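The complex appears here without one of its protein chains, the remainder shown in place.
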Amino acid sequence: MPYKLVCGLEIHAEVKTNSKMFCSCKNDPFGAEKPNIYTCPVCLGMPGGLPVANRKAIELTIKLGLALNCQINLFSKFDRKNYFYPDLAKGYQISQFDIPFCHDGYIDTSEGRVGIHRIHLEEDTAKLSHQEIDLDGDGELEKVTLVDFNRSSVPLIEIVTEPDIKSATQAKEYGQKLRQIMRYLDIADCDMEKGGMRLEANISLRKESRTELPDYKVECKNINSFKFLEAAIKFEIDRQTEILQNGSTPIQETRGYNPSTGKTFSQRSKEDAADYRYFPDPDLPPIEFTQAEIDTIKNKIGELPDAKSVRFTKEYNLNEKSAKDLTINRTESVFFEEVLSLAKNESLECQKVINSLLNKKIEFSFEEKAADVLARFKTATTSDTVDTKELQITIDKVLSANQDAVDKYKAGKTAVAGFLIGQVMKELGKKVDIAIVREQLVASLS
Amino acid sequence: MSVNNTQVKHIAQLANIPVTEEESVKLAEAFTETLIVVDRLKKAGANKTAITHQVTGFKNILRDDVVKPEQSFTQEEALANAKSTYNGFFVVPYVLQNKDN
Partner (left out) sequence: MKLNELTLKESIDALDKKEVKIEEIYEDLDQVYQAKNKDLNIYLSVNKEALNEAKKASQKPLRGLPIAVKDNFCTIGLPTTASSNVLDGFMPAYESTVTKKLKENGGVIFGKTNMDAWAHGSSTETSDFGRTLNPRNIEHLPGGSSGGSAAAIAADMSIAAIGSETAGSIRQPAAWCGTVGFKPSYGRVSRFGVVSMASSTDSPGPLTKTVEDACLLLNAFAGPDERDATCNVEKSPDFTSFIGQSIKGMKIGVVYQDVKEIGETNQKLLQELNILKELGAEVEIVKAMDPHHAIGVYTVVQRAEVSSNLARYDGIRYGKDRSFFGEEGKKRIMLGTYTLTKGHADQYYNLAQKVRTLYLENYKELFKKYDILVSPTSPSYAKKIGASLDAAMFGELEDMLLEPSSITGLPGINVPFYRDETSNLYLGASFVAPMWKEESIIKVADAFEKNTKWNSWRNK
């Protein structure tokens, strides 16, 4: 390819707080049973409604910034971004203009470092949906837009990268890592299907030999999965390459991505670039942190997935792939570490234990005790013999003594099989092949 | 500093205020009259002075993350003053999804 990708991402995530960003309404737009039930004068933009900022949302923003190696602005403020749209209750969005809470951080990916330009906090807009309804009762349907303000003023973090991304796969990896960290820190659920995390990519190409940024950029919006992000960037690389090879320059514009065609499409050109008339929100006094307060937040971060995975490889002698798999999710990683540390104490080979868990050779659930799971591993790997008859007697005995578990199993909770297997093994008092026990037990249950 | 009615029409668009041709001429005159008064600020000798946005000097006036249902509207209250509603939603003429964000 004669051209190199120049790409930056802007990612929005709804912050997990109890209440909204600037009022005390419930922050639960996805859980709300009806539209417009979590609103008040503030988030409905009624006369005299005044914003008061949510301390927790600010702290979580700074926590994310610290986790992403950012500098923190000790002095910060909120600004008004003025524009009109039916989803914007006040005719302006409270955001941050020139002094975001965090700036100049990074995330390392397997294809290199992605710089983080800034992280700021703002409020979400209302949710629009489009329907054809018979509004005036004349029997004719008209196309309208419906507005639900349950989402209005929900705290929203925006993370903007430098134009450091060099490939579609790197963009995907960056996004996944960011989501993982936000979930680790319990900052956001990042449910992309519902719109809890929204991706935008700024995509342009430059000649292999050049170093300066291209003189245009195409903004791809409303992408709701990492797969689509990757596909949209790949599509854009091809589309823009063709244009450049024909000797023209791609138009600076906003494009959407259509998952069913796998193509991006033009939404609007940037010619009418908006003038947002930013100015400091006079309703909100500025925010000033001390370094000590920042340090306190920093101390609450705990171990992040990358660090944990490196530690796992060292401490438990695991391969990199397994260590990564075990640290995808924070609660699961805690469980795995309990198993690992017990295994290590008993001088078992950790990699072997983990292999049998990840390959599902050993059935387990995260609700179980680590010791029980490890016990099953040991049983499975050192086996005595047992004849079918003896085993059936034991199984029958266990099943009649555990009617509850049997009922649960029959109601579809197949995970209790693990428990019943455990009981059978205990009763047998032998280390028999767990696969045989499982097979016969399942047969007896059905 | 003077403002012409082409500028006024651009501002009207930004401000989402419908303005007729006749009004735009009148507004341009009023703007110019006002800006002459405002332009005297340049003589106040404040170029290097710090900016004051808020006079109280307050900082860090924040809320705890607590839901207060008593401060929220019921759906009926939220919709009570609206021109057009449907099944608990506000209704507006059809627009494209997500202008920003």
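As written, the chain order gives the labels A and B, with residue 1 at the start of each chain.
Keep this in mind: a residue touches a chain if its C-beta (ideal position, glycine included) is under 8 Å from a C-beta of that chain, and two chains touch if they have at least 3 such contacts.
All values derive from a computational prediction rather than experimental measurement.
Colleague: Footprint of the hidden chain on chain A, which residues?
Modeller: These residues of chain A touch the chain that is not shown: 40-41, 44-53, 80, 82, 84, 86, 89-92, 147, 149, 275, 277-279, 281-285.
Colleague: For chain B, which residues lie in contact with the unshown chain of the complex?
Modeller: Contacting residues on chain B, toward the hidden partner: 3, 7-8, 11-12, 14-19, 23, 27, 30-31, 33-34, 37-42, 44-47, 49-56, 58, 61-63, 71, 73, 77-78, 80-83, 90, 92.
To be clear about the criterion, only the chains that are shown with their structure count from here on.
Colleague: Which stretch or stretches of chain B touch chain A in the complex?
Modeller: Going through chain B, the ones touching chain A are 14, 16, 53-54, 56, 58-69, 71-75, 78-79, 84, 86-101.
Colleague: Which stretch or stretches of chain A touch chain B in the complex?
Modeller: Residue list for chain A touching chain B: 12, 17-19, 23-27, 34-41, 44, 52-58, 83-87, 91, 93, 124-125, 128-130, 133, 135, 143-149, 156, 198, 221-222, 267, 275, 277, 280, 282, 284-288.
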